[in-house]
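Note that one protein chain of the assembly has been removed; the remaining protein chains are unaltered in position.
Read from first to last, the chains carry the letters A and B; within each, the first residue is number 1.
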Amino acid sequence: MESLGSIIAYFIIAIAIIVFSVLAVTSGKILRAATYLLFVLFATAGIYFQIGYEFLGAVQIAVYAGGIMVLFVFSILLTHKPGANAPRLENHKLWLGLSAAVLGAGVCLYSLFEYGSMMVSRMPDNFDINIHQIGQALLSTDKFGYLLPFEAISVLLLACIIGGVVIARKR
Amino acid sequence: MEFTILMYLVPAMIMFGCGIYGFITRKNMIAILISLELMLNAVDINFAVFNRFLFPGQMEGMFFSLFAIGLAAAETALAIAIVINVYRAVRNVDIRQLTKMKF
Partner (left out) sequence: MELSYTVLVLIIPVFMFLFLGIVGVKLSKKAAGLLGTTAMGITTVIAYAAALTYFFGADQGQVVDGVRQQLTVLDITWLEFTKNLVIKIGVLLDPISAMMLIVISTVSFMVHLYSLGYMDGEKGFQRYYAFLSLFTFSMLGLVLATNIFQMYIFWELVGVSSYLLIGFYYTLPAAVSASKKAFIVTRFADLGFLVGILILSFYTDTFDFITLTSNPQAAISTAGGATFLGCSVMTWALTLIFMGGAGKSAMFPLHIWLPDAMEGPTPVSALIHAATMVVAGVYLVARMFPVYAVDATALDIITVVGAFTAFYAAAVACVQSDIKRVLAFSTISQIAFMITSLGVASPELHHGVGYMASMFHLFTHAMFKALLFLCAGAIIHAVHSNEMSAMGGLRKYMPICHIAFLIGCLAISGIPPFAGFFSKDEILAAAYANSPLWGVWLSVVAGMTAFYMFRLYYKIFWWNNPDYGHHTPHEAPMTMTFPLIFLGLVSIVAGFIPFGEFVTWNREEYIIHLDWTIAGTSIVIALIGIGLATVMYRKENDIPERLANQFRGLWTAAYHRFYMDELYQFITHKIIFARISKPIAWFDRRIIDGTMDLLANVTNSASFAVRRMQSGSVQTYVWFYIVGAVAVAAITIICLI
């Protein structure tokens, strides 16, 4: 039995995810869509915190909510006229999108509710992952060590920075 | 009440569905990118939740989410560079207008 506080927190998070996700893809204003996305990202970070992945939640906020959102906002401001006379976002191919989303969700939901009972439904308690272990694993070369992917992704980020500069610079 | 795995998976799935819907229906390239981020985020949640509920002693799912976030950052940066470049070329970010390279 969980504490009342965490139950309330969960419902706030879940409702925020559902509502802001829908708003993010239906909103008529691009800046608002970006803001709703920000809220979804925060709610996701909330989920991470709740299930005990504090480090992941911190990264989620720092990289996603902090870094990527800034990029989004910058690009929106660069490519859209600000103010009230900004053109409204319009959606097209509504039935196409709706059918794909509903079909996908339907199959997933069906299988979740039909076979989800096979999985352990309760959250295990024996859980003690701290930042020390994460740091060790991230820079270790042993089994369950992640040094190689860590280096690979750092190189990828570097390449990405260079690529972004090359693509976006003025000729 | 107890938190079950479904309680986390269902919101993630709705988020993913919204991502699909937005990706297909949006006309603005940045809005499409936003939908893409929604989908990625939903997948990240799945990894973390499965890791937490099924293999609490291990960290693979969490690390996968971690790297996915890093990749998402890289991908977004590149995509936005392209969007800005395209905007500079045609003064537009509506994908219906971007048919110059189609044929």
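We adopt the following convention: contacts are C-beta pairs under 8 Å (C-beta built on N, C-alpha and C of every residue); 3 or more make two chains touch, one makes a residue touch a chain.
Everything quoted here is computed from the prediction, not taken from an experiment.
Enquirer: Hey, which of A:V70, A:L96 or A:V155 is the one touching the hidden chain?
Expert: A:L96
Enquirer: Going by the contact rule already stated, which one of A:I15, A:V70 or A:V107 would touch the omitted chain in the full complex?
Expert: Spelled out, the listed residue whose C-beta touches the missing chain is A:V107.
Enquirer: Residues of subunit A in contact with the chain that isn't shown?
Expert: 93, 96-97, 99-100, 103-104, 106-107, 110-111, 114
Enquirer: Write the list of subunit B residues that the hidden chain touches.
Expert: Residues in contact with the chain left out: 20, 23-25, 32, 95, 99, 102.
One rule holds for everything that comes next: only the chains that are shown with their structure count from here on.
Enquirer: So the centre of each chain is just the mean of its C-alpha atoms; given that, what is the distance between subunit A and subunit B in Å?
Expert: Using C-alpha averages as centres, the distance is 7 Å.
Enquirer: Which positions of subunit A touch subunit B when the two form their complex?
Expert: Residue list for subunit A touching subunit B: 1-2, 6-7, 10, 13-14, 17-18, 21-22, 24-26, 30, 33-34, 37, 40-41, 44, 47-48, 51-53, 55-56, 59-60, 63-64, 67-68, 71-72, 74-76, 78-80, 89-94, 96-98, 100-102, 104-105, 108-109, 112-113, 116, 119-124, 126-127, 129, 133-134, 137-138, 144, 146, 149, 153, 156-157, 160-161, 163-165, 167-168, 170.
Enquirer: In their shared complex, at which residues does subunit B touch subunit A?
Expert: 1-28, 30-31, 33-35, 37-38, 41, 44-45, 48-49, 52-54, 56-60, 62-63, 65-67, 69-78, 80-85, 87-88, 93, 96
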